[in-house]
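Of the protein chains in this complex, one is absent; all others appear in place.
Let's turn to subunit A:
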Amino acid sequence: MLNKIYDWVDERLDITPLWRDIADHEVPEHVNPAHHFSAFVYCFGGLTFFVTVIQILSGMFLTMYYVPDIKNAWESVYYLQNEVAFGMIVRGMHHWGASLVIVMIFLHTLRVFFQGAYKKPRELNWVVGVLIFFVMLGLGFTGYLLPWDMKALFATKVGIEIAASTPLIGEQVKILLAGHPDIVGAQTLTRFFAIHVFFLPAALLGLMGAHFIMIRRQGISGPL
């Protein structure tokens, strides 16, 4: 039955080459922890992706309850944390995932750096990877404000003050982030929500797509 459905679709859309592109690539011995235990260092990139997927999924569930305005944001997080079935687990996974993804991406960066895997022809993939790192830090920064508790507000105030001290364009950056020259409030919260949920994830998905296409194109770097 499934084979027939596959054949029916394949006859019309020729999906086999597409599928073989995704599934059919060799895994050399030197990156396979089953053969060399030290090859576990090659797992960090995959685990970064794994945590990213969990972040996206748990984040999608969080937005089912979260309300991005200053009157209800904290209340909705409190409700999610204390009343909703498994809300504590979903929020906990998103909270700890934010830290784990930084740890994993950091270890992945170190692995690639110390192995010199960014050298020709993989320069562009390194640059895209570092941009992913920056986007992750941006996601961490914008997500910190959303529960609208004390540390969220005051840490964001400090962050915005630092952004405001940018030479030349400081004031503009501050207004772009906070929505107002002086107040960190309702506008700031909706802006950070939009950045955290739409702008940065969109950038992240685009960059990750480019990262993976380049890996498939070039293959994994050889043994040292």
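Basically, a residue touches a chain if its C-beta (ideal position, glycine included) is under 8 Å from a C-beta of that chain, and two chains touch if they have at least 3 such contacts; residues count from 1.
Going forward, contacts and distances are computed from a predicted model.
Its UniProt record calls the unshown chain "Menaquinol:cytochrome c reductase cytochrome c subunit", which is the correct pick from "Menaquinol:cytochrome c reductase cytochrome c subunit", "Pyruvate dehydrogenase E1 component beta subunit", "Electron transfer flavoprotein small subunit" or "ATP-binding cassette domain-containing protein". Among A:102, A:175 or A:203, only A:102 touches the chain that is left out of the view. Interface residues of subunit A facing the missing partner chain: 10-14, 16-17, 19-20, 22-30, 32-35, 40, 43, 46-47, 50-51, 54, 70, 74-75, 77-78, 81, 88-89, 91-100, 102, 109-110, 113-120, 122-123, 126-127, 130-131, 133-134, 137, 140-141, 144, 147-155, 157-159, 162, 165-167, 184-185, 221, 224.
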